[in-house]
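Of the protein chains in this complex, all but one are displayed in their positions.
Moving on to chain A:
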């Protein structure tokens, strides 16, 4: 397969198509975490990736692979009680499919495993719709979202077409990168989890965050939300601030003309045309991807998704780092050696973890990033007012129009926000409105 995978200086790894050699001494993984469910998640991902390493990679996926699962039930007695519960179950859905997806998204299984198992995933402040729980891997490369069993069913419904879409766009998309889907059972309670690539950077802090849908009804952060450390602002907030994402005038104009034509083309044709390939330069690609993605989502009758936008302010970050250094020096004589400018907190690597091989690549200047790791990052253009890095991708794509209608009719009310929208918008309209709003905010 042709892919856009470029790796950043892996340490003495000879890349073969399916296996990367890891010359690393075996590290004891204890799966220690603050909660049993996190230990089970770590154990489970460790186990399933190991199992997969003993299953040959097939030439291509078969229909059965989209219905498959692996289930394991552990019952220990007076053994291994320190970090794991004695009884738990772990189920992985469609293991071969997600392995294939990880490959297409240029994620090596060993790295995936390491990110999720070397140290416990961290709780994240952000909350999805309906208070879904979010976690991020300790190295901030992946996001683990707790989902409902309906979401699992919807994933199964779209999985084949989603996979096909990923094949055709060579992994180059703004859609969530689905990397694994699991069901954990601890103390008789079932929890469903989906792992995706983090939209934001694993290194650069996001200073401002937006969840944009292109609608105007109830699209404003509440006061409670604004009180948080990193609030999730919405459409009206964005518009009220007069914000623009400054990625470049000329390119944007050039592509919008093209995209208008693409949007009017029948939704059946998804192929990459030559002229579009030429236009695969930096930023404006996001416009093009946006169209294709919207077409894809509309075709599958999915709606209510958002564009998640994170903004990294380069100057502010530099200032913050200097502040930390200063504090670090002051505390140097007080602490046990945690000073000296070592960043603890959200970007601290756990004390006993060696750097991930992919971290050791090069030294990154302020506002710089490795595009093969931070795949959604776009720099502001050179003449922009502020030096910023934007992270933009689509999230929450599992709401199906038919399921919504059923729910709304069952609720017998249109007062609720979602209900109000359903009486006016269908997936086609939603995607159109979404696309228009997004093209407006880019400059």
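By definition in this document, a contact is a pair of C-beta atoms (placed from the backbone, for glycine too) under 8 Å apart; a residue touches a chain by one contact, two chains touch by 3 or more; residues count from 1.
To be clear about the criterion, contacts and distances are computed from a predicted model.
Trainee: Choose one: "Protein farnesyltransferase subunit beta", "Phosphatidylinositol 5-phosphate 4-kinase type-2 alpha", "Ribonuclease P/MRP protein subunit POP5" or "FAD-dependent oxidoreductase domain-containing protein 1". The correct choice is the protein name in UniProt for the chain not shown.
Mentor: "Phosphatidylinositol 5-phosphate 4-kinase type-2 alpha"
Trainee: Among A:31, A:142, A:369 or A:401, which residue is in contact with the omitted chain in the full complex?
Mentor: From the options A:31, A:142, A:369 or A:401, the contact with the absent chain belongs to A:31.
Trainee: Under the stated touch rule, tell me which residues of chain A contact the chain that is not displayed.
Mentor: 19, 21-23, 25-26, 28-31, 50-51, 53-56, 64-65, 67-80, 82, 95-96
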